[in-house]
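All protein chains but one are shown in place.
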Amino acid sequence: MNIYVCIKQVPDTEASILVKEGRSINESNVKWIISPYDEYAIEEALKLKEKLTGSKVTALCLGPERVQNALRTALAMGVDAAVHIDGGAALDAQGTARALAHVIRSDKEFGVTFLGRQAIDDDACQVHLLLAEELAIPAATNVLAFACDGQKVRVEREIGGGTREVIEMSVPCVVAAAKGLNTPRYASMMGIMKAKKIEIRRVALAETGVDEAQNKVRLLKLSAPAEKPQGRMIPGEPAEAVRELVRLLREEAKVL
Amino acid sequence: MAKIGLYIELQDGVFKKSNRELLSLARKGDHAVHAVIFCADVRPYLEELQGVQTVIQVSGADLSYQPDRYACTLATIIEEFQLDACCAIYSAQGKDLFPRLAAKIKSGLVSDCLSVDLEKRQALKPVYSGKLLAEYQVEGGRALFTVRPNVVPVTPAAGGQPEVKSASLHDGEPRTRIVQVMQSAAQKVDLTEAEIIVSGGRAMKAQENFCLLEDMARVLDAGVGASRAAVDAGFASADMQVGQTGKVVNPKLYIACGISGAIQHFVGMKTSKVIVAINKDPEAPIFKKADYGIVGDLFTVLPLLKEELKKALG
Partner (left out) sequence: MLSLIEKILFVAAVLLASGLALAEFMRKLRLVNSGRKTDRCDRLGRRLGRMAFTVFFQIPVIAQRPVSGLFHGFIFWGFLVFLGVTLNHVAEGFQEGFSLFGHGMLYAILLGAANLFAGLIILAVIYFFARRYIVRVRSLERPSYQSLTVLGFILILMVSFIYYEAFKMTLAAAPVYKANFLANWAFAALPAALVSAPQLAWVKFLWWLHILVIMAFGVFILYSKHLHLLAGPLNLVFQNLGVKAEVPLVNLEEQEKFGTPQIIDLTRKDLLDLFSCAECGRCDDVCPAFQSGKALSPKLLLDKLKHHLLDSASTLRGDPASLKKLLGEVVSEEEVWDCTTCAACMEVCPMLNEHIAKIMGMRQFGVMMESRFPEELQTLFRGLENQGNPWGINADSRGDWAKDLQVPLLAEKGKTDILFWVGCAGSYDQHAQKISRSLVKIMQRAGCDFAILGNEEKCCGDPARRSGMEYLFQMQARENIETLRRYPFQRIVTACPHGLHVLKNEYPKMGGHYRVLHHSELLDELLAQGKVRVASAQTGVVTYHDPCYLGRYNQIYDPPRRVLQRLKGGPLREMAASKKTSYCCGAGGGGMWKEEKSGKRISHCRLEQAEKTGAGAVITSCPFCSVMFHDAIAETGRERLQTLDLAQVVEEMLV
């Protein structure tokens, strides 16, 4: 099976993110990684490849020159081939999905395509579904368990409140990985060395027929949120403090 | 005056509370609001929907959620009613449905919005795990938004009775088939995926006391974690351990009970959006990392907190 995995390069979860000129971030001190959800996608793709003999995994990544590093990491993990769609950092989700679809569609025998359920930079949570629609194939999001016999795919997905849904669909399809799907492997030195020798295919964004002018969603402004208040001790009698805590969690932190 | 569509989400036939936030959002401007509900009978919900111009009742043989059918139906409705913008809750269903809809009607979608200006079609959403806020403009075609729950202030429903119109569920062959739904009651919430985690340390004193945490977790639909010290002491099983040498979690809310906050634990939960610490020792390092802290005896605070949460969450 020709398996695909679409990844995004994002700043490390711990990196300090500072706004630069209103609409971009200061990249000077940023350590770039593969978006963690995409790592689950890579791992699942590799597992599927190991299961179905004769399979091949191709990783796709869209972005500037630096994303080649993300592709190298994917190759080091065991991906067989890599395609770098050069450019398009400012594409919206639909443009991104169309560009990715363009490359995947050029393979007449594409099978399962894996993605992370969201990239941890813009947290849009859309590309996987847009891609599936673009390719007119079934898709499952937020996947926690995956099985495939080559023809059919069976996944378990979280639909909130701990409830899981079991879904079946046919290949080709799109699977969006959630945390907990697997434990991504760590690239060995051997993998890194092997990856160095693989040529990354470069596709100019123009070749995909997608450009930023077609964006449906435009970024107007990036800003730092109001400084998170320093850790706050809630004083008072236990009953009182607890009431205040629940109020703060609902109204201020908005997590309940 | 814009025509606004709202996807009203039902959960097992119950009107989700967050729908009120969508309604409040739509009420803010002078909009013709269209509420779309997939159900056989909208009457039980009409009281909540006062002031809405039109309620579109989608009926069909099998109304259980199926993303392809739902998306196609919504696309048809948006076309038919010429809706300018459409909103849904950023819930598991909203996340699954709206991107598909966006693709079908070839329109822009902004997800996980904290606020939406329906007039200007602008929305504010957190990016980089909340480290920044992004303001987006939806251009051309129709605008779609999914709105984060519990953010928009709720205003009371007022106004006349809506006009009920009907639409039928798209009956094309869906691409996916739901073969089984597994309820959460049977299984514990898995730590690594949990949105909320209640975690206990050595100060829980005994294995039996972990039931205090489990009770609270049930109220919150949360996972139960433990520090290494608690696991070491045999209060909790090794698969509950959060930390450098245990599980790494990133819930939106992490409640640390009787955990001192050693670095090895902190590393396992540092990406939690909000950290609450409850500890007897006011000097415990965890308070330096926590967003909210309560100094007090666990065995007094925890039962109170559970009751308070029960009250708040209904």
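Every chain is named by a letter (A and B) in the order it is written, and numbering of its residues begins at 1.
Simple rule for what comes next: contacts are C-beta pairs under 8 Å (C-beta built on N, C-alpha and C of every residue); 3 or more make two chains touch, one makes a residue touch a chain.
Predicted model only: the values in this text are computed from it and were never measured.
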Full-complex contact with the absent chain, from B:Ser64, B:Ser166, B:Gln207 or B:Thr245: B:Thr245
Hidden partner chain, touching residue among A:Met189, A:Ala213 or A:Ala226: A:Met189
Hidden partner chain, residues of chain A it touches: 12-16, 29, 31, 33, 183, 185-193
Residues of chain B (touch criterion as defined above) contacting the omitted chain: 202, 228-229, 232-233, 244-246, 248, 260-264, 266-267, 270, 285, 288
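Everything that follows uses one rule, which is that only the chains that are shown with their structure count from here on.
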Chain A and chain B: spacing of chain centres that average the CA atoms, whole Å: 20
In the complex with chain A, residue positions of chain B that touch it: 68, 91-93, 95-96, 99-100, 102-104, 106-112, 122, 125-141, 148, 150-151, 175-184, 187-190, 192-193, 196, 220-221, 250, 252-253, 271, 273-274, 276, 282, 287-297, 300-301, 304-305, 308-309, 312-313
Touching residues (chain side chain A, partner chain B) in the complex: 11, 13, 16-17, 19, 25, 92-94, 97, 120-126, 128-130, 132-134, 137-142, 144, 154, 156, 158-169, 173, 178-180, 215-225, 228-229, 231-234, 238-239, 241-243, 245-246, 248-250, 253-256
